[in-house]
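A single protein chain has been removed from this complex, and every other one stays in its place.
Every chain is named by a letter (A, B and C) in the order it is written, and numbering of its residues begins at 1.
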Amino acid sequence: MAGNSFGKIFKITTFGESHGIALGVIIDGVPPNIELTASDIQFELDRRKPGQSKITTKRQESDKVEILSGIFENKTTGTPLAFVIYNKDQKPEDYSKIKDIFRPGHADYTFLKKFGIRDFRGGGRASGRETVARVAAGAVAKKILRDKGINIVAYTLSVGDIKAKKIDFTVIEKNIVRSPDLDAAEKMIKKIEEVKAQKDSIGGVVETIIHGCPPGLGDPVFDKLDACLSHALMSIGSIKGIEFGSGFKCTEMLGSEHNGKMYIDGNKVKTVPNHTGGIAGGISNGEDIVIRLAIKPTASIGQQQQTVDVNSKSVTIEIDGRHDPCICPRVVPVAEAMVAITILDALLIQQIINPI
Amino acid sequence: MAGNSFGKIFKITTFGESHGIALGVIIDGVPPNIELTASDIQFELDRRKPGQSKITTKRQESDKVEILSGIFENKTTGTPLAFVIYNKDQKPEDYSKIKDIFRPGHADYTFLKKFGIRDFRGGGRASGRETVARVAAGAVAKKILRDKGINIVAYTLSVGDIKAKKIDFTVIEKNIVRSPDLDAAEKMIKKIEEVKAQKDSIGGVVETIIHGCPPGLGDPVFDKLDACLSHALMSIGSIKGIEFGSGFKCTEMLGSEHNGKMYIDGNKVKTVPNHTGGIAGGISNGEDIVIRLAIKPTASIGQQQQTVDVNSKSVTIEIDGRHDPCICPRVVPVAEAMVAITILDALLIQQIINPI
Amino acid sequence: MAGNSFGKIFKITTFGESHGIALGVIIDGVPPNIELTASDIQFELDRRKPGQSKITTKRQESDKVEILSGIFENKTTGTPLAFVIYNKDQKPEDYSKIKDIFRPGHADYTFLKKFGIRDFRGGGRASGRETVARVAAGAVAKKILRDKGINIVAYTLSVGDIKAKKIDFTVIEKNIVRSPDLDAAEKMIKKIEEVKAQKDSIGGVVETIIHGCPPGLGDPVFDKLDACLSHALMSIGSIKGIEFGSGFKCTEMLGSEHNGKMYIDGNKVKTVPNHTGGIAGGISNGEDIVIRLAIKPTASIGQQQQTVDVNSKSVTIEIDGRHDPCICPRVVPVAEAMVAITILDALLIQQIINPI
Partner (left out) sequence: MAGNSFGKIFKITTFGESHGIALGVIIDGVPPNIELTASDIQFELDRRKPGQSKITTKRQESDKVEILSGIFENKTTGTPLAFVIYNKDQKPEDYSKIKDIFRPGHADYTFLKKFGIRDFRGGGRASGRETVARVAAGAVAKKILRDKGINIVAYTLSVGDIKAKKIDFTVIEKNIVRSPDLDAAEKMIKKIEEVKAQKDSIGGVVETIIHGCPPGLGDPVFDKLDACLSHALMSIGSIKGIEFGSGFKCTEMLGSEHNGKMYIDGNKVKTVPNHTGGIAGGISNGEDIVIRLAIKPTASIGQQQQTVDVNSKSVTIEIDGRHDPCICPRVVPVAEAMVAITILDALLIQQIINPI
């Protein structure tokens, strides 16, 4: 009810605050007999961790995962996996001077209205740091999906008005902005360094591709696969929009154009072009699922901003701290994690209805 | 699990197929002691019903609601409301000739892959007709919210490349395309008639405004208010994208521009401009919540299309029938319904955490 | 949340009041491609319906089920089944004279405290009439289980101090008290007629056997199979206790006696004696699951009783009406229904974990 769980069969429940003792996750509904080691998890956490490059926050966290339960002799047992990641570089004192001030673009004011109490240490539970637990859980889902031939790849499609012009999966992890186009990457990095120098931040688009998803996943009514993926992805902070396939461009198309053609290719039913983005009527059709996320510029900036405090006084604020000038490269592993959790959940549900 | 329920406290469960006997909904978690009559429901159903104008499907359904339970002496009792709407104008025979063919842009193929069985009568459960039950349930939510000063209004912002240039709430229900701009409405209607004459269809954008929503609704992690609204709205057929506030435009903005200013206005904390669209960190901040939906062109068109049948043969199809050339005006009440259900649910949850 | 749903995969949601327009149920999560007709449902409803013998209430209800959705060409489609049963013999006027009085042993007072409103017509939603929807849903579950070799049989084990001395399944439906022992049945019926003549009522024990349940159903922690069955069965009105296998007798046993022996019989692992009642550590072990329910005497009696009214005045009440002097024979099909729903749900969940 309080919204710290996600998923139905493969169900994650997370805990922890930005500058608290630890963050973590319990995963219930993990299939038994899956080989799993801490390094499977650590690999994904390293992709998300702060301080990994000159364009990310300088906060230093090793984000080392400890597995507390659910594994016996290197295999899952079907009982809950529990992962914990202790905070090492928490500096709650950094926040004491803004403890009574509402930071623009942040959840400070809204959190206080919701709970009647506020944990001002870097946003507490409302911090993006919360996503470390999602990435840990997503690593398990990704591993299980990969073994079934389902691969999930996300990347930074644009930063500001700089767009990737080609999609080369092999270069994504070879540049610090995680662009699939090395030329664009260079420009994006330069742009991010510029806004950083101006104590500002910038937005971008992260695109995710799910390749190898079998047809038949998702439900026809409330739990359409795109609806569930939207829930999953829009629950990541900083996201103001999501689109599938043709996305907002569909609004200017005719049906004769948008529908495309269906044909048989070997033993598969294909639809081209893939305007629906791999989902028809809420159910996967076997094509690549294509999702784009609108990422807003990071709210924490060093420039002076106009705001109010808890006593309803007008004040100004300059947030000096350790913040990401563009969060896109670090959203990439988080988006993959949330997508993996959603797709695995749909796959497990389908095992009841009409096993694939 | 099978995805025919939505909501946590105010929870709806729907049933029924396009050309079956009846559609309906059970609403569990309705607050007791609310005055409610069938006409409260019927008003909204009439806004959604087919055959209401020259630019909607010609299917004739009175969509008359019957209340089976949950009301005693004109008041809700806190027990489940059950509504049923019997189908009058079902013509399953219209579909017999396409019963073995997969219609492009429809869920025919994916539904069969999911369930291993297909109800070909107009898509069965996968039909947009299913939304009649949502609108019936949404009418209850809208009434409860209205009494608390929360109003939800949706309208057709654009059809193809024709965009409303002003937002005048008073004219929305006075034109058949439900545009907030009468000049644009005229052009939109003309455009829709043109594509209809070409046996084609066209997309558009539906925008929804939630006015009067108190700060504090939604959760900071998985059940962010925008994530739940996205789940609710993306579960309506034909939608390929959703955005809040600045939406995809945020991706080209700087933080200093996007954050805006916070100030005190009377006893309220205001944020201008409203780039976040009324939701900060997943929790409502008291500003108008602004949502835009990308509606694809209706999949059912009369033009000849290339497709395949259940025996993996290539075939062509011409769908003559009673279809909406642009579904936007009929999405309007459905969007309002799903938004109302989601907001009321968040409001009821907040009654436990920190009553408003 | 409001407690009108039960089950996780095979999930029922019910509605309706004792003297309202109709009662019914939506079943979500029904496996597709199951042959099903109204007569499958009607058979079970007839076993539960009022007025079936001289020892049941005289209310006359044909309890005719109508199937509104979820079936196409006599097969389930995987979409929600909706059943409705219209009330024919409602007499709300019978209740007008007690509308301000709290009947002892009934939910009148507690319902008012819960909802702040009271539907006095025969208890409204709190009436045992609500179970008609459970039996309709249970009929579907029973059919599916029967096809898998799982059979559920309930019977009246005792009425007052008269106990069945043998268990002969073949005679249960051949006597109106549904006893597995015809000699005991005769005495039970005589006893019930006696208490009825005295405007009184009497309790009894209903026992349920689940035969053919495979090992592996249920979960080791909160959703132990016995815990879920207890939830299901204790949610039937009039039940004050439940026990499995040895039940309360286990409290006077030694471990060496209670544990029993395990041995191999063919390809099965057997445990004798079956003190655990077919469930070990919350998971079925393949033995018969044996459950006993303590049924209290019906609360509605014609004798004068001391009570209070809504104005806190002391009053007396004599409930003349159409009530069951012993509810055991009519609990039998309801118990079977709730057990079937629970076992089928566990079976479907197990299809994900370790398919049988």
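Keep this in mind: contacts are C-beta pairs under 8 Å (C-beta built on N, C-alpha and C of every residue); 3 or more make two chains touch, one makes a residue touch a chain.
Keep in mind it's a predicted model, so treat the numbers as computed, not measured.
Chemist: Can you tell me which of C:V195, C:I210, C:I289 or C:A335 touches the chain that was removed from the display?
Modeler: C:V195
Chemist: Which candidate, C:R125, C:K142 or C:R330, sits in contact with the chain we can't see?
Modeler: Final answer for the missing-chain contact: C:R125.
Chemist: Quick one: which of B:I167, B:L182 or B:I353 touches the chain that's been left out?
Modeler: Of all options in B:I167, B:L182 or B:I353, contact with the hidden chain holds for B:I353.
Chemist: Going by the touch rule given at the top, which residues of chain C touch the chain that is not shown?
Modeler: 1-6, 8-9, 14, 102, 104-107, 109-111, 113-116, 123, 125-126, 130, 158, 160-161, 195, 200-205, 214-224, 226-228, 230-232, 234-235, 237, 239-248, 250-264, 267, 269, 271, 275-277, 279-286, 294-301, 303, 305-308, 312-314, 349-350, 352-354
Chemist: For chain A, which positions touch the chain that isn't shown here?
Modeler: 1-5, 8-9, 11, 13-17, 20-24, 26, 28-30, 32-33, 66-70, 72, 75, 77-82, 84, 114-117, 119, 121, 124-125
Chemist: Tell me which stretches of chain B touch the chain missing from the display.
Modeler: Chain B touches the missing chain through residues 1, 9, 29, 31-32, 78-79, 220, 348-349, 351-355.
The definition used in the following text is that only the chains that are shown with their structure count from here on.
Chemist: With chain centres taken as the means of their Cα atoms, state the distance from chain A to chain C in Å.
Modeler: 46
Chemist: Using the average of all C-alpha atoms in each chain as its centre, how far is it in Å between chain B and chain C?
Modeler: Roughly 39 Å, centre to centre.
Chemist: Please list all residues of chain C that touch 2 or more other chains.
Modeler: In chain C, residues 1, 9, 29, 32, 78-79 touch at least two other chains, as defined above.
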